[in-house]
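The complex is shown incomplete by one protein chain, all other protein chains being positioned as in the whole.
Per-chain residue numbering starts at 1, and chain names A and B are given in the order in which the chains are listed.
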């Protein structure tokens, strides 16, 4: 039984950003020697998501734009506010990132796909994205492979 | 160690539709010979979801209706638009299905349940649904069983 845990680093460059990590996932599965099994992908952070969607640039714009509609960083005046304001440890400034935690919840934080004949099995249009909701930051993603040769 | 990967076909007949696939999941687990383990269910498509909820007709109406409120196919005039418009390959017409990708993201694309004593373990009200957001279409769902006899 193969059980391998990897960490990959993802560097976001914008406040919100979708980064396709499918190649890194596929490469780790190829290198694992697992012929059959499953690969699990999980972000290590609470203001980011792992999302599976079609790999097209227009969706990479629509998804952050719409999640910002559903959980706006700055709610419209006179509507509501968030309780969660905290000091961001990487630069000491006060952060108002409740909305980014909410986006993480709505988008989800993890996914998995089968491995068959040594390859990840996914739908023809399915790509795996790390989604930054509160960047730019250096981020970690756990990729675990369980299977057999 | 048992590792089995199955594909089932689901035929949606409407634009949005919830189809209970619990019987197919249970049947594959029964046939697998796995006494203990886990079953993973994942849609192969980016405009569909796998949702676990109570198996009642009224919720099968509420869930698509509410997801359409949260990610409307046609946003109200004067509000916002989607970037993602694409040619639908099955009939050559231009599709405006960004909202269906967003529904897929909000609803989620997969689930898993334990197997014990050869049976899927789930809550008394939990049913597993394939949810079509952009039908009617012929769809594929991956069902993977990992366990031991």
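Definition applied: contacts are C-beta pairs under 8 Å (C-beta built on N, C-alpha and C of every residue); 3 or more make two chains touch, one makes a residue touch a chain.
The shown structure was predicted, so the numbers you read here are calculated from the model rather than taken from an experiment.
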{"item": "Of B:11, B:31, B:65 or B:138, the one touching the omitted chain in the full complex", "value": "B:65"}
{"item": "Touch residues of subunit A, complete complex, unshown partner", "value": "1, 3, 5, 40, 42-46, 70-71, 80, 82-86, 98, 101-102, 104-106, 108-110, 112, 140, 142, 144, 146"}
{"item": "Positions on subunit B contacted by the hidden chain, ascending", "value": "1, 36-38, 51-54, 56, 58-59, 61-63, 65-66, 69-70, 106-108, 111-114, 116, 121-126, 146-148"}
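By definition in this document, only the chains that are shown with their structure count from here on.
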{"item": "Turning angle required so that subunit A lies on subunit B, C-alpha fit (0 to 180°, nearest 5)", "value": "120"}
{"item": "Distance between the centres, which are taken as Cα means, of subunit B and subunit A, whole angstrom", "value": "20"}
